[in-house]
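What follows is a short report on a single structure.
The complex appears here minus one protein chain, its other protein chains still in place.
Chain nomenclature is as follows: A, B, C and D, assigned in order of appearance, with residue numbering initiated at 1 for each chain independently.
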Amino acid sequence: GTQSKETLRQNLLLWSVADVATYISAAGFPEQAVAFRTQEIDGKSLLLMQRSDVLTGLSIRLGPALKIYERHVKMLQRTHFLDEEDDL
Amino acid sequence: GTQSKETLRQNLLLWSVADVATYISAAGFPEQAVAFRTQEIDGKSLLLMQRSDVLTGLSIRLGPALKIYERHVKMLQRTHFLDEEDDL
Amino acid sequence: GTQSKETLRQNLLLWSVADVATYISAAGFPEQAVAFRTQEIDGKSLLLMQRSDVLTGLSIRLGPALKIYERHVKMLQRTHFLDEEDDL
Amino acid sequence: GTQSKETLRQNLLLWSVADVATYISAAGFPEQAVAFRTQEIDGKSLLLMQRSDVLTGLSIRLGPALKIYERHVKMLQRTHFLDEEDDL
Partner (left out) sequence: GTQSKETLRQNLLLWSVADVATYISAAGFPEQAVAFRTQEIDGKSLLLMQRSDVLTGLSIRLGPALKIYERHVKMLQRTHFLDEEDDL
């Protein structure tokens, strides 16, 4: 991978609970960001989340939860793992 | 796809939370429409819903939930994705 | 299918919430019949029920729920769909 | 099958709610036996139980639940169905 991809990936693993909450909030979900903070989701936890974890494990409303999972959690995970393959 | 199908599909992606609630209510489920509104389900969220989301994520009674999923949510999703294939 | 099978199948699709509750009660589960009524399960909803819906969606005790699903819900669904094939 | 296996199998199908509770209690889980009694689990229901039913449907603590399922429920079911095959 390029230098910048490597940096992004390292950043994701280094994201704190506050970094995740800031990202979710900036993505348009400030209310749901509170739940990510309450459940102590940092970058490493984010990489381990499955669909049902986002939909029922955070106690957030279903509509936003569906979008957060499809557009953000899945996308961040995919980017992370694609970068890993890229480095092999 | 035809012009009208294209319009329908675009409309679905553009449905607001109020549009979804109006559709569910007009389909014969006014009481359950309130739950769709409370959970902030818009057209984009509707496309992402799975069976278990409708049955347990909305806190509505099981009987109506089963019908809403089979007759409406599944049908709208199917129409949407068939139209997409049609456009390829 | 024979005339009588056709009648049975039509009947199932025509069962009201009260018809379902009466059937469940007559099958030896009067207490659980109340839950079917509360959740508004009619014949059409009954055809759509899965194991987990009966076990956790009705808030009835596990022992009777297991028997109601295996002996009655599954059996009624199987009869219904076998009749459908029969008619092809 | 032998006479004794046949007897065991018939016994299992004939176990009352009290018989199941007595077995679970004697297996070292007197506290959890109460939950089996409350949920009205008799021998026939026991044969229909899946892992998730034991773990979440009985509202018992996770540690004992895991052991009761693996060591007792699964074992009794396996013995029952092996005996059935044996009789073919």
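Here is the rule we go by: a residue touches a chain if its C-beta (ideal position, glycine included) is under 8 Å from a C-beta of that chain, and two chains touch if they have at least 3 such contacts.
Quick caveat: nothing in here was measured; it's all calculated off a predicted structure.
Peer 1: I'm checking contacts with the chain that's been left out. Which of A:L12, A:A33 or A:L58 qualifies?
Peer 2: A:L58
Peer 1: Pick out the residues on chain D that sit against the missing chain.
Peer 2: Residues in contact with the chain left out: 55-56, 61-64, 66-67, 69-70.
Peer 1: Footprint of the hidden chain on chain A, which residues?
Peer 2: 17, 38-42, 44-45, 48-49, 53, 57-58
We adopt the following convention: only the chains that are shown with their structure count from here on.
Peer 1: With centres defined as the mean C-alpha position, give me the chain A-chain B separation in Å.
Peer 2: 26
Peer 1: Taking the mean of the C-alpha atoms as each chain's centre, how many Å separate chain B from chain D?
Peer 2: 42
Peer 1: Multi-chain contacts in chain B: which residues touch at least two other chains?
Peer 2: Not one residue in chain B touches at least two other chains.
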